[in-house]
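The excerpt is restricted to a subset of chains, each kept in its original location.
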Amino acid sequence: MEDTLSLVLFSGTDDKLHAAGTLAAGAAAMGRPVNVLLQYWALDAFRAAAIDADHGLAFDSIRPGTRQPPAGSRAIPWLETFRMAKELGEMSIVACSGSLEVLGIIPGELDPIVDGTGGIASFLLAADGGQIIFI
Amino acid sequence: MEDTLSLVLFSGTDDKLHAAGTLAAGAAAMGRPVNVLLQYWALDAFRAAAIDADHGLAFDSIRPGTRQPPAGSRAIPWLETFRMAKELGEMSIVACSGSLEVLGIIPGELDPIVDGTGGIASFLLAADGGQIIFI
């Protein structure tokens, strides 16, 4: 549908996962269908064994003089925003089959918040005329 | 409106700020409304005390063999492109209230080019059916 929000979630740091979760929750709260495709380091972050770990911050945070989060990156509630998005509306989280293969991850390793696996073609088809955001 | 260009500006390095400013100025010159939402390291870069500093280049530039900007990252005129976008057309720059909180930045610290603060819901609403780009 035209009002679908589609996210290619590639990055695996806590700050970018938070930015993605906030967009997903915001769109879900507005009644928009949300499709998330997990690739590479986001896929890695959604492994059950890794999802609660400290995933650090983006490279941009390293420059001297940058304001650091007073509560640290562990305090960034990205997983909670994704859980909230699922409660608020219609959101699917799909693991990219190509990234699973490149990283040697099997679906059974993923956290149960991930709904299944799929490829880029079905993602683009579901995105339809709606917005696609790469994070 | 359908022709609005909405930018979630997350990154804080000079090269990505430049890429964002160029898109903003290009769209503004075409008469399109432009909405910029500053998050995390872009928000940090728009602090009055930081905006003229050297913000460095993206991690991708570090690989040996990469062509480096002969004039250095300080010569990348990203702030000028944002100022030009404001002169050319209708652009608003809004600080994300969630990122302000995570980084412990108060609105009074931001450069006057920032028009105000706001959340993801009003950003998505303003984006309407138009393009959203995450940088």
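Here are some notes:
Every chain is named by a letter (A and B) in the order it is written, and numbering of its residues begins at 1.
By our rule, contacts are C-beta pairs under 8 Å (C-beta built on N, C-alpha and C of every residue); 3 or more make two chains touch, one makes a residue touch a chain.
Remember, predicted model here, so these are calculated numbers, not experimental data.
Here 2 of the identical protein chains are placed; the entire complex in the file holds 3 of them.
Basically, only the chains that are shown with their structure count from here on.
For the pair chain A and chain B, the distance between C-alpha centroids works out to 22 Å. Here chain A touches chain B in the complex through residues 2-3, 15-16, 18-19, 22-23, 25-27, 29-30, 58-61, 63, 65-71, 75-76, 131, 133-135, going by the rule given at the top. Residues 8, 10-13, 39-41, 44, 47, 50, 53, 55-56, 58-59, 98, 102-105, 119-121, 123-125, 127, 129, 131-134 of chain B are the ones touching chain A in the complex.
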